[in-house]
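Of the protein chains in this complex, one is absent; all others appear in place.
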């Protein structure tokens, strides 16, 4: 019996002990009408060798494309040591560290992860992950609502989003918060691809979401947005690419006191793109908001002999204690990916991620310079970017990118038309540190051919 | 400084402590004329990302061939768990377990490996590996010489090899033993691809080497050969594919008392082909020969509290104690591969390797049946095989196999001409459990096309 | 002794061959740049590897211990399923890749969906939820959307048995529902009278785990389903306990309308110290239009499209509840699940439930024979069961927590304790199908030995654990000092 260790004798011993003749008898409390002897359509079991072969075929069925796409998932290099250690059975096959004494490995790692995320984002406290960047933002919005004194009086709440918040993040927020009477409104962007600074008057929203860099890779005037929020008593939620924080100032340093809550996706730190998951969402915040923070939180404490140890703490916020009144329903989170990110950060250090971030920035600039030489191709937005940028093509971007994929093996970027119909001729491009000069040159060459330029 | 953990301050601290200004001063006992400031032609250091990319390209530069070759290296499936555990840092980054108390993991594993190899080969004792099958045979020959009472009187020794011992094994033996006055002579084979039974009269050799299955995959009449050896006071050395021992009787059970020494290559047990190395050679033998056995040997003992533990034992045989009088010069052996084989055997169990061995046997039979249907293609030798066989082609085998590789992506087997000029039209084929029906059919189809049959 | 990676850090080490420093020209306004480097550890690669390798050894895990953590299904997840998911062909895939270049992975989705439909009896399955709780949220959102679409705006109550897992009420609340907890009957089944009394025109639905978190199969599930449906409500099935019935009973046949499954429990994803998981949901026909995005489907030419890869609503799912996360869910977990299903096949999956239940029944029987008190002695154990240590507490003054900590000294991860909340001093014990008889027996013997110790000297238990890297940890102090990171700690100290 694959993976089941019992011999015939073991089974007989167990049954004899229980006083039954056969295993089926153990199911006799289930109404017989519900019991099936066989489920149609399931395959026969296969040997490992066959399964591995078939999956290798599936995994590599599609031609590989050189990736110039970002938009929330980035093709960074992952140091070989990261998953060698992350994949250790002791990390990979344990569960939520309820029993602290038997889980000091996971707990200490999470404590260190929290420290690193605080260092990067400039916040006081961090949780131990939520599902992804999108859910992190949704949870951040719920946190803001719960902790806003103004919200306590209201029944319906408005949350404002700066322009250029990732549309999928906004969609996830919508799904997650609409049941709680929250509406989400986005600000318009100016022609430079950043938020128009004519911010609304009237009843201020509960919270303002600002993404930096925004979905176009553009750098928002975060100081101004932050000052506006403070001036109007609006909670400020920052959505950030954590890699960018190697270069950019922390949301804590944004104008007039900065963000109250910072969130995003940890994927750039040692997590493969892998079709978008698993990755991990992070949330950090001011200490005053810690009791609103969802998910696991690890604290440092002592054992009975006064030795340092780590435990899950503030569990009274959580669903297994608080049930319907919990800060969130999250239970299983994304522990293993946090492990990878912690390894990544400790191997890279501040100098390492700074170098990577700077290379990404320069590679993307090199790319757009190379492409913008071709005929009518140009940067759609002026102004600085981190490591993504939008280029305008003389033809619908989806046609061009389809041709580049099909004929040239290039994933040319994200055609922006389905998110922003007015940007139908635009492509969101990204060249991480992995992209070489010759790959960039290949892109340039291919685009020239495709455009007939 | 990549991989060197010191900051500038660390280096200064160390130098200050030593009382030097700079590191170069530490080399002042080396004649200055010998010291180079720079070595020509070495590359610049590269980031991990670049090295991994370049090597991925190198590793996959050559088109992949479907492997129907064996001849000492076999394309078996390796269960995913084998290297997941073998690759653990604790196994991979430790060294020879001189300090038993700090190496119980490696030592217990080796003890278990020794047990498994004894079970398979029917011998009393096993060592913890030598380099590969070829060196295992060379060491076995030296063991035989050292332990033969007749040899003690002689200065030059003859060792006889049955026909069909792997020519590379014989070559390795030649290299290793020629310095010690040993000559190696091979017996002729009969037209069935096994040893002619008219064994020589006259002064018997010190030892007889018998390979089962032999290099053609053919099964020798090991009982007769063993009986002859015993009758003439000749030490019997068996060379075996350990996978075959899942089906075949152990060399201990060969006629009249069986083999004195059994050796071979552990590659079929969880070790990738990997261009032929690293793999590991094994040697097992009668207990009476244990003091002649080369390499590490692990024994079970007790600690001061009477608890079971494991240590390197009989170290007085070894070079680090015995120096010029040691049983062998071996020091570093192939520990990690032994780890993989131990995992493999414990995951597969006797029933598992029996199943694999039987599948290989049947696949190869299916293959030769399929190929022999084509025109003049036929099995070169009659009689049973384990999982390799020789087919005769109507054209030089190296031409045919080159065409099959180039045009059909098939590694069709080993053309035997460079080893046995008289078998120039023959191909040594092998179909392990990994070869599918459709791959075999593809081979048949391709061969028909190539032969125009 | 316990040093963090920060304690091993030194500024300016730059000991990395990962990214040697180069000169850079940043085109970023100074006002947006950070003034000082983030305070991350600066260690050599060896230091990082050694630090995390060493602390990992402090964990109990399936790879090292028996781990009968009830409700969590801590079983052996074949390494083959893991290996499959690590293929660079999967790992290197961008989530927004063109469909045309994503056919391999999309086939995995389609095939897994098909199998999960078969196993649950549901009409459609969505793979996007990233854990059980997110599956619950998605399922409840669908129920809400459906009821609204039917004009049933007044249905705002979700009924939940009092023994339900905490995520159930939490998800319902997150979805905007009011939660009503329903007591259990003495039998351990839900109190049918109380349930019926609670049903009303405000009932949106009932969430049920079956077998329940008490390790009992709800015997009158068909009648319960009928009652809820008759009252106009929907039935939500929490599939975290699927290991007890997989390949044998289908939630749709019990009458459920929505189900989530924890792939990381029944279907082979190792638990990763707290995830990732995946919580696919299945729904009956009438709820299909509301499934979340994205959603894979066959096109006329036989290729597969990921509907909603970019779009927020689509023609095929105009009433979709929308997107649950940025992309399409935990792909890696989905791949593992399909590999597992292929490894085991239909027969093998059925064996899972057979042997999960056999092991639980056996351990329950042995513990009962040894004098431990089963919470529901007259009921069949399913894949897990509850014992109460209240007698031991009364007799020796030792708690379930003390037992738990002492089990650590015996080399066992303790069962889930104090859950379900209604049984005093309880253990929820789930041995799973992958543990050997020797292991099961050793656990029972340890329980017996520990009780013996309690009788002789309770302090052995109350001071336990004695052999772990740290002894019992002070959770109260943790809450009081709230030392949640190196920086905070340093701020505190200065």
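Letters A, B and C name the chains as they come in the text, with residue numbers starting at 1 for each one.
The rule we apply is simple: contacts are C-beta pairs under 8 Å (C-beta built on N, C-alpha and C of every residue); 3 or more make two chains touch, one makes a residue touch a chain.
Keep in mind it's a predicted model, so treat the numbers as computed, not measured.
Although it is left out of the displayed model, the omitted chain contacts the following shown chains in the full complex: A, B, C. Among C:64, C:219 or C:481, only C:64 touches the chain that is left out of the view.
Here the missing chain is touched by one residue of B:148, B:250 or B:292, and it is B:250.
Looking at B:21, B:183, B:197 or B:329, the residue that reaches the missing chain in the full complex is B:329.
In the full complex, the hidden chain is touched by chain A at residues 1-10, 45-49, 79-81, 84, 89-90.
For chain C, the residues touching the chain absent from view are 8, 10, 17, 43-47, 49-50, 53-54, 57, 62-65, 76, 78-80, 343-344, 348, 434-436, 438.
Keep this in mind: only the chains that are shown with their structure count from here on.
Here the spacing of chain A and chain C, counted between their Cα centres, is 20 Å.
Centre-to-centre separation between chain B and chain C, using Cα means, comes to 46 Å. Between the CA-based centres of chain A and chain B the separation comes to 48 Å, rounded to the whole angstrom. Counting partner chains per residue, chain B has residues 48-49, 79-80, 84, 89 touching two or more of them. Within chain C, the positions touching two or more other chains are listed as 12-14, 16, 18-20, 43, 45, 49, 53, 78, 80, 82-83.
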